[in-house]
Structure formats: structure tokens, C-alpha cells
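Handing you a structure now.
Only one protein chain is missing; all other protein chains are in place.
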Amino acid sequence: MSARGERRLGAALVAPAGAALALVALGPLLATAWLSLRHRVPVLGEDRFVGLANYGALAHDARFLGALANTAYFTALAVALELVLALPLALALHHAGRGRGGIRAAVLVPWILPTVVAAKLWALLLQPDLGLLARIWPDGAGAVLTRPRLALHAAIFVDVWKTTPFVALLLLAGLQAIPEDLARAARVDGASALRVFRSITLPLLRPAILLALLFRSLDAFRVFDVVFVLTEGGPGHTTEPLSLYAYRTLLRAGSFGLGAAISLVTFLCVVAIGLAWLSALGERRPAEAP
Amino acid sequence: MLPSLRALAPLLLCAALAAGCRAREDTRSADRLVLRYQPLGPDPAPFRALVAAFERESGVEVEVQALPNAADLAHQLLVTSLGAGGQDVDVFVLDVVWVAELARAGWLADLSDAFPPARVREEFLAGPAGAVVQGGRTFAVPWYVDVGLLYYRKDLVPEPPRTYAALAAAIRAARAEAPGIAGFLWQGRQYEGLSCNFFEALWGHGGAALDGDRLRLDTPAAREALGHLRRLVADGLSPRSVVTAAEEDARRAFQEGRAVFMRNWPYAWPLLQDPASKVRGKVGVAPLPGADGPAPGALGGWQLAVSSRAPAARRAAAIRLVAHLTSPDANAVLAIAYGRNPARHASYEDPRIRAEAPFIAALLPRVEAARARPVTPYYMLAADALQGELSAAVSGLRSPAEALARAQAQADAIAGVER
Partner (left out) sequence: MSPRTAWTIALPYLAFFLLPLGWLALTSFWPDAELARPLPSHLTLENHAAALAGGGLARAVLNSLLVSGATAALALALAAPAAFAIARLGVRGGRALLAAALAVSMFPPIATAAPLYAALRAARLLDTLPGLVLPYTSFSVPLALWLVTGTFRALPLELYRAARVDGCTPLGAFRRVLLPLAAPGVATAGLLVFVFAWNELLYAVTFLTSPSRRTVPVALALFGGEFRDPFVVLAAASMLATVPVVAIAVLFQRRVVAGLTAGAVKG
């Protein structure tokens, strides 16, 4: 088959996935973009075109800026911790030999557990009067949810507990794709384990790491359930992320236009993060240019 | 190798799913109603029997759909399905603070012919009646009510306090007897429960929050009320943990005997009397204290409404269903089987309820005095901003004056008020 034929076949193979995306996901996106240019409060019967006024309002909205900062902080810290914790775990899973299936399954349970249940479990453990941590350490970890400047860290902790397995699994998939013979050959040549890791494993793992960073940071930027169960955004909005602000504006307060604008700004932030990671991802692709 | 059958598997699976699940017809006939409500308790049988009685009498089939108990999710579901303009639901439950909003949106059928406002005001408690009658028309019918109460330890407090000063004195006296015991537990988490606690304190300070349709939050009484809540925490009369506490946090701690007083709803009573409860038989219930004397408790509870989108024939059947579910007999079923407080005056004299749910029957003075949070279409829109500011003040992030000024500004912006 000619290169042109291959390309035609490629287009045919890509089309169904592209269509599935466009069909279900693109429509709502465009609808939301349009809605964000309107002032629409259905329960008050208000609906008119206001241009960029919703975005202008957000620029001066202290709650929005706070939510943006909370979200960015949550994302940066949670993802960094998850990656640092997941890398050794992935290596251990890769090399555990007999019984690795067992550890892998065990480690996965926090992540399979519905987020609401995981968050409620930690809410119980962190409950400031009666929780297990309050009994062990009443003025420290036990009281974290009552401290406006610290409560967000509890949410980060729960996210790390729940999602590190996901990151480890992504990295493990990357490790498994690295041909065994490469490392074996290097070791035969007398390279130390650390050296093999640094000069062979890590560079080859780079795409998997960047992929994990990409998916996790985009997902963490939309954090919702964990915060909702632990604090509902309190005390005083100090733990409220963008998604919760958007949720409340859309559905509790019923202000659809403004809620759509918040969603769209969240979306644009996510796109910016994605582009940043993508350009990092595109810098060097060792597997493609051997 | 991959047999081609395997590639077809997803399609086959989907076909199987589709065959198993018939799509609902959009146009139901008049003899099939959809009711959306929140499960009343673990045992569905008494409620099912109540609905079955209606089906037998009317020949109309009722499809019951459960809403999540999280009020936010339930509100979201109703707004999504009603806002989409369809006829997915005929009868649904409403929180007491949603009625004004959804009535103004035009999503609630006018029930004035079947339930004339004068009769609603006469038969039902004043609080819920005031919430469901808007501009001289009835938009919903009260189903069951809730009210904020003061729970106190009879073994530590000789007489329930009528004022805030007496509450503080009673806590100090009780601590002499039981050192280290927490004082007053309430709900200070950033959510609607905090608003209820705030409005109770506001009424306790002689304030009101409504001026026509406009929410008035930045008033001297409101600043005093919020200052009072903040001082409860700052002065140690309430533990720091109340700033994250919801109903269950307070109830569990109180049930363990760890506090002298608790503000909570009537649902806590049977649980406090559980054989495993450490305070069984030691708890009394009283009106909430105020600055100069008892304050009204916040009104909670649910109403039944009919969708304005239901076609006329189905609407008539829906109204009959609402009448059936809010009848004195239904009040008795809800009170006895599910511990829900009747919305009708007369039900508190009902011998069945007096015999089988004496605690509920004794609540009549409390539910009669209960006050609704501000009845305005803007309440739900402003509630979100208000909760955040109240929480900020209670946890000490901002002064009460500053928090209320910010809440007022946001409420005004939502309602489009020119200042």
C-alpha cells in the first residue's frame, strides 16, 4: 500500500473517534460558550445578550479569584506529590516478581472506591471532635478542617491518597513498554542499577511521566467531590475550587450565564495547562526517533 | 489473534443494553403520573401503601422516582428537568425556600382552585402556608415540616435557658459539675444549615431580613446576631469544631454526652433515645434562646407541587395525588412511620399520632412559632453568597460587619437593586 493509501486508511481509522468526540462533547462546549455571553437566570425569567459582561464581572470578583488561586494551588501540590509518590511505587510494582498482581490490586482499591465514599471516609477520620486523628492529635491534623488556611491541605491529602495509584498505573504502563533487553544489556556492560535507571529507564519513561502529569493536572484542576464532601468550600470559601463555584452559580444560584462563563474560564485554564504540557511532551520523543 | 467477533462485541453489548431498556415515551397518558420525592426512611412499605391506596381509588398509575437527599443535587435535578421544558415530572417535592423561586419561574401550576389560599392558611401551619401562598395564589401544598430546637441535658441543666445570657451561665454551671464538657453545639459549616442558625440568631435579636422582596442583611440586628455566633466560638462556649459541623456532627457528639446544649431538628430525638445512646432519658427539648426571651426556630420541611408543563388532564390527576398525600391520614402515616412532623394544625390532635408519636404531638407550639427563612424569589440566588460570608465571619476570617456588607452587596447585585 502506498503512503497515500496508508494515510487514507489512517483517516478512516481516526474518523469514528473524532466523530464520537464531536457529536457528544463539542455541542455542549459551543452551547456553553454561547451561554456565557448572555445574562440568563431562568427562575427570574431573565435572558439577554450581554457580550463579555460576565467575564468582566469575574475579573473583579474576589470569590472567583480566590477560587482560581485555590484550584491552582490544589493542582500544583496534589499533582507534584502524586508523581513523587507514584514513581517508586510503579518501579516496585514492575519489579515485584511473584505476587505483583496482588499488590497491584490492593493498591488500586482506593482509586476504585467511589470518590464520595473515599472523601466521606476521610471526613470521618478528620472530624474535629470525634475523628480518629482528633483523638490522636487533637490540635494538629485533627483540627485541620476548622482552620481556614489549612483545610485545603486536607483535600489535597485525600486526593493524593486516592489518585496516586492511578498515576502509578500510568507509569507502570510506561515501564512495561520499555524493552527488557535494553536494561539487561546495560547491566551486562557493568552499569549500576541507579545508572541504568537514570540513563535508560527515566528517559524512556519521560512520555509516560508527561502523560501522567498532563492527565492528572487537567483532572485535578476540575476537583469537585473531595472538597464538596470535606468542606463544601468553607470555611468562608477558602477551600472552594472553580468547579464548585461554577456548580453553585449554575445550579444553586441558577445564574446560567455567569456559571457558563466560570466553566469556560476553567476550560481555558485547562487548555493552557494542556498546551504547556503538550509542548513539553513534544520536545523530545525518544521512542519515535531512535 | 483477534477474531472479528471480538470487534463486534461492544456493538452487541450496546444492542443488548438497548433492548433491555425501553426508552420512556415522552407523551404519557393521563392515567400515569410521575412523582419525584426524597425517600422518607429505610422502609418504603408504608409510603408505598399510601400511594397504592391512591392508585386503587383513582385508577391512575403512579411512578415514583427518588431524588437524592442532598438538597443541592435534588434542586439541580429539578432545575435541569423543568428547565429543559419537558413533561418528565408531574408532581415533585420542594424545599420551603424553593417555592418562591420556582413559582416566579413559572414552573409550578397554580393550585388555587383545588387549594384556595384562605383554606391553606386555615388548615396548615402559618410558616409553610406563608411559603406556599405567593401573591394570593397557592403554588404548592405543605407536606411535612421541620423546626430548629434546643436540646439540653436535663441532668446538668435544671431549667432550659430562655436567653443567651442564661445559656452562657448554664454552660458555666454545668462545667463546674462536668469539667471539660463542650457547651453549645450548632451548625457552622458553610452550607444552608448555617443560614438557618444565623436567621434564628437574627430573630433572637429582634431582627428581620426582608424588606418587600429585598433581602436586608446589613442591619444592626444582623451584625449583633452574627457577632453573637462568632463569640460563641471565640469565647469557648461552643467548640471550635462547630465551624465545620453539620447536623450529624452535632448529633453524634451530643449523643456521646460530650455537650450540654445542641441546636438541631426533631430528627435527632429518636436517635438520642436509642438504647446505645449515652444520653438516653437525660435530654429535654426547649425553644431556642433569644436576647430577651425565646426565639422562633427556623422552618424546614417539604411541599408538594405540580408541574405547570403537565397537560390539563394529567394536571387534574396530579392535583388529586397531592391532595391524597397531604391529607390528615397521610400526615399520620408520615408522622408514625417516618417521624415527619405534620404540616396540618389538626394532625397534632390526631389520637393516632398522640398515641404513637407523642414527641411529635408535643411539638405543636414549636412548629406554630417556626419562622420561614426570607420568602423571596431571590433567596436561593443569594443563599450561596450569604453562606460563604457567614462562614467567613463565624470562623474568624472577617468581622461580622464586613461579612454582612459583602453579603448585602452580592445579594443586591443578584436582585439588580440600585443602591
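Think of it as A and B in the order they're written, each chain with its own count starting at 1.
Please note the rule applied: a contact is a pair of C-beta atoms (placed from the backbone, for glycine too) under 8 Å apart; a residue touches a chain by one contact, two chains touch by 3 or more.
Model, not experiment: these values are computed from the prediction.
Novice: Pick from A:L108, A:L150, A:A186 or A:A280: which residue touches the chain that isn't shown?
Specialist: The one listed residue touching the chain not shown is A:L108.
Novice: Of A:A69, A:L150, A:I178 or A:A191, which residue touches the hidden chain?
Specialist: With A:A69, A:L150, A:I178 or A:A191 as choices, the missing chain is touched by A:I178.
Novice: So that we can see where the missing chain sits, which residues of chain B does it touch?
Specialist: 1-2, 7, 9-10, 13-14, 17-18, 20-24, 26, 36, 38-42, 44, 65-66, 68-71, 73, 76-77, 80-81, 83-84, 86, 88, 146, 246-248, 251-253, 255-256, 265, 267-268, 271, 274-277
Novice: Identify the residues of chain A touching the omitted chain, counting contacts across the whole complex.
Specialist: 1, 3, 6-7, 9-11, 13-14, 16-18, 20-21, 23-29, 31-32, 85, 88-89, 91-98, 101, 103-117, 120-122, 124-125, 129-130, 132, 135, 161, 164-166, 169-170, 172-174, 176-179, 193, 204, 207-208, 211, 214-215, 218-219, 221-222, 224-225, 242-243, 246-247, 250-251, 256, 259-260, 263-264, 266-267, 270-271, 274-275, 278, 282, 285, 287-288, 290
FYI, only the chains that are shown with their structure count from here on.
Novice: Using mean C-alpha positions as chain centres, tell me how far chain A is from chain B in Å, no decimals.
Specialist: Spacing between the chain centres: roughly 35 Å.
Novice: Inside the complex, what are the residues of chain B that reach chain A?
Specialist: 72, 75-76, 79-80, 83, 101-102, 104-106, 182, 189-191, 239-241, 243-245, 249, 252-253, 256, 258, 377-378, 380-385, 387-389, 391-398, 414
Novice: Tell me, which parts of chain A touch chain B in their complex?
Specialist: 41-45, 63, 127-130, 143, 145-146, 148, 151, 231-238, 240, 248-249, 251-255
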